[in-house]
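Every protein chain of the complex appears in place save one, which is left out.
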Amino acid sequence: MCRFLAYRGHPILLEELVAEPEHSLIHQSLHATEARTGTNGDGFGVGWYGERDTPGLYREVHPAWSDENLRSICAQVRSGLFFAHVRASTGTATSRANCHPFALGRFMFMHNGQIGGWHAVRRQVEAMIPDNLYTARHGTTDSEALLLAAMALGLPDDPVAAIAAVLSRVRRMMDGAAIAEPLRFTAALTDGRDIWAFRWASDAKPATLYWRQDSARLIVVSEPIDGHRDDWEAIPSGGCIIAREGHPVRVEQLMAVPA
Amino acid sequence: MCRFLAYRGHPILLEELVAEPEHSLIHQSLHATEARTGTNGDGFGVGWYGERDTPGLYREVHPAWSDENLRSICAQVRSGLFFAHVRASTGTATSRANCHPFALGRFMFMHNGQIGGWHAVRRQVEAMIPDNLYTARHGTTDSEALLLAAMALGLPDDPVAAIAAVLSRVRRMMDGAAIAEPLRFTAALTDGRDIWAFRWASDAKPATLYWRQDSARLIVVSEPIDGHRDDWEAIPSGGCIIAREGHPVRVEQLMAVPA
Amino acid sequence: MCRFLAYRGHPILLEELVAEPEHSLIHQSLHATEARTGTNGDGFGVGWYGERDTPGLYREVHPAWSDENLRSICAQVRSGLFFAHVRASTGTATSRANCHPFALGRFMFMHNGQIGGWHAVRRQVEAMIPDNLYTARHGTTDSEALLLAAMALGLPDDPVAAIAAVLSRVRRMMDGAAIAEPLRFTAALTDGRDIWAFRWASDAKPATLYWRQDSARLIVVSEPIDGHRDDWEAIPSGGCIIAREGHPVRVEQLMAVPA
Partner (left out) sequence: MCRFLAYRGHPILLEELVAEPEHSLIHQSLHATEARTGTNGDGFGVGWYGERDTPGLYREVHPAWSDENLRSICAQVRSGLFFAHVRASTGTATSRANCHPFALGRFMFMHNGQIGGWHAVRRQVEAMIPDNLYTARHGTTDSEALLLAAMALGLPDDPVAAIAAVLSRVRRMMDGAAIAEPLRFTAALTDGRDIWAFRWASDAKPATLYWRQDSARLIVVSEPIDGHRDDWEAIPSGGCIIAREGHPVRVEQLMAVPA
C-alpha cells in the first residue's frame, strides 16, 4: 500500500505538493491515513518533465521523511508535470530499481497495489515483456513488470485498453495458479503530456484515488494532501480518468476487466 | 522514541530475540506499541560481544524491517551479551554514526530519549567530552555526546554515579538556556560483563523499560517482545537496574538526579 | 573484473584474510594489481558458514575500503569456510542483490567475468532457470543467472559438468546472437563442505586465479594477498580445482567447453 501524487499544470516547485501541505506526500510516508499500512518507508521517488521529452528521476531506498536530498531537490526543481511516490513494499526488495515512478522512454508510471501470489506468476508475467524491452526490466517488482507487459499490448496507442488487457491476462494467470489473493491496481501513467489514472481491483477493494482540477491544474492523489476529502473527487472503483492535455478530464470504466 | 533490547545469558543466536518473537525488535521497528511514534525507521544497530573484549557492530541507515543483512547476521551470530536498537530520530540526521548502539573501547551504549532543545545546548554538552575521547565523537546525536561526557565523569568506575552526574549537569545547562522541553534518558550500558539500564526523565515521563530474569538469562526491553506485559518487571521511573555478572539484579534510584 | 577470495580450514576470523594482509581483499578493492580495472568499488560481499547449513551473508553497495560494518563483522566472525568478493560492475546496477557471493540453499557462489553482450542473451539465459528457482532470481546480473541456470543442469550432483554445460550453452546463445565479446568465467562454488574453483574464457584470456594449500588450509584468490606470486599456484586457463573435504585438491580441465 503505497501513496502517490501526480501533478499537471503551470510549472510549480515540487515541494509545493510533495513537502509543504499539512498532509503532504512526505508526511504520508510516515503517517498515511487511508492506507492499511500507515508507514510507507520502503523507498520513494520523484519524476518530472522539464528539459527533455524523457523525465528526470530521483529515487532512493531510504524513507522519504528523512531524506535531505529529496527536500532540496523538491525546493529547487520546478515542473509542469511530475509524479511522486512513497513505497510500502509488498514483498520485493528495497532497491532503487524497485522504487516508483518507473520511466520508459517518454512514459512514466507508478503503482499502488499488487499482483497477489506474485512469486507464483512472476515468470508468466515477465514472459509478456517484449524482447526489445527486456533490458528495461531493471528490478523485480510486479509493478514494473505490469508496465512492460502493457507496452506489448499497445500501451503507447491506447493506454486504457492496454491496461485493461494486461490486468485481464494477469488475472487469468492468477486463476490458473489458483491464487486467492486479489489483483489490485491503483496507478498513474503519463507520456509527458496526457495523464491516465486507474483504480481497479479484482476483489472490488482497490486502494483509494482522488483527483481535483481547478483552472489548468490537475492533481491526482492517493489521499487528500490537505486533509479535506470533500474538496476531492474519488475515482470510482473499476474506473479511470483520462486527462488529455487541453481537454476536460473524462471518467471511464475499465471495460475489458471484469471486477 | 526508539526501541531497544539487551540480552545477557548463555550464548544464543541474535535472531532468537531480534527477529523471531511475535513482537520482536524488528517487528517493533514498524509497529511499536508503547511508543509515541509507532515507526522506528531511522536506522538500526546490533552490537555483540564474542571474539574480543570490544563489541562487533552492524549499524545501518535503512529501516530494520526490510534489511536482509540484519536478518542474515542475526541468524548466524551467537552471543552471550548483545544489544539491539531501532531508531526514531528526534531531529539529527540518519547516518551510520548516529545509529545506536555506540561502542567505546569495551563499553557499549544505547539510548531512547533526548536532550530537549539539543541545538541550544549541544556546544556545552560537547565541551564536557574529554580531549582524549574527542576523536570518538563520530556523529551529531545527543545520545553519543551523553556517553562521551559521562566518560569524563567517571563512568568506567561508577556508571550509575556518572550517568546521574551527566544528567544533572545537562539539566542545569538546559535550565540555563531556558529550555522547556524535558530531558529524557532511558538507556542501557555494558562493559561486556555487567549491564546497567536506566529510566529517568526530568518531567517524570521517561520512556518505558522492562526487564526479566530467569535462570542465567537477563533481558531488558523497551516493550515486552512477547506482548505479555505481566511477565516483565517495569524499571521504576527515576530508577535503574544494576546487573553485575554473577550477582542478583539490583534496582536502584538515580539518587543524584532530582526528577 | 572483480576480485575474490575463498577459504576453508580451521576456523579463523574473516579479517585474517579479508582485511589484514598487505594486499588483502579490502586493499584490492581500491588497488587491484592484476585486474584491468584497478578499482573494485561497486559493492562487496562476505559469506560464511557457521551456525547453519546455509551461509550468512553481508553484502553492501558501498566500496569495501570504507565500510565500517565490514571491518567490524570481519573482526568478530570466525568461520572455517568463507567467501569474500569486491565488485567492479560490467554494466549492471549497483544493488545488494547484484553483489556476490550469491547464496542458494546450502550453496554459495561468486564470479569474476562476464557474459559478453549480456543484454542480447539475458532473456535466453534466464529462460534456463528452472521454475522452482525462478523466485531466487533477485538481481539482474549475468553471474546470478549462470548459477541458477547451472542448477537446472545438475549442479548439485556434478558441479563441474553443470558449469561446463551452462558455459557451453551460453556460448552457443552468444554465437547465435553474433556476439563478438568473450564469455569469461572465473568463479568459486561451495556447498558448505567442498569447494570448486573455475578459470575459463572463450577467448582463452580468463581472469587470474590462484590457490594455495598448507596443512588443512585451502585459500583461493584472484591475486595473491601477500603480494608473493611464487607462493601460489595458478589454476590453468580452461581448468578448475576440485577441493573435496578430506581429499587432496584435484586440478582438472573443464572438458565439455571448447575454449
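Labels for the chains are A, B and C, by order of writing; each one numbers its residues from 1.
Here is the rule we use: contacts are C-beta pairs under 8 Å (C-beta built on N, C-alpha and C of every residue); 3 or more make two chains touch, one makes a residue touch a chain.
Being a predicted model, the structure only gives us computed values, none of them experimental.
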Who touches the missing chain here, B:Asp131, B:Asp157 or B:Asp214? B:Asp131
Out of C:Pro21, C:Pro63 or C:Pro159, only one touches the absent chain, namely C:Pro63
What residues on chain B make contact with the chain left out of this view? 93, 95-97, 119, 122-123, 131, 134-135, 137-140
Residues of chain C (touch criterion as defined above) contacting the omitted chain: 30, 38-39, 41-42, 61-63, 66, 68, 89, 93-94
By the contact definition given up top, give the residues of chain A that touch the hidden chain. 13, 48, 50-52, 55-60, 68-69, 72-73, 75-78, 96
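By definition in this document, only the chains that are shown with their structure count from here on.
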Between chain A and chain B, what is the separation of their C-alpha centroids in Å? 40
Would you pick out the residues of chain A that each touch at least 2 other chains? 93
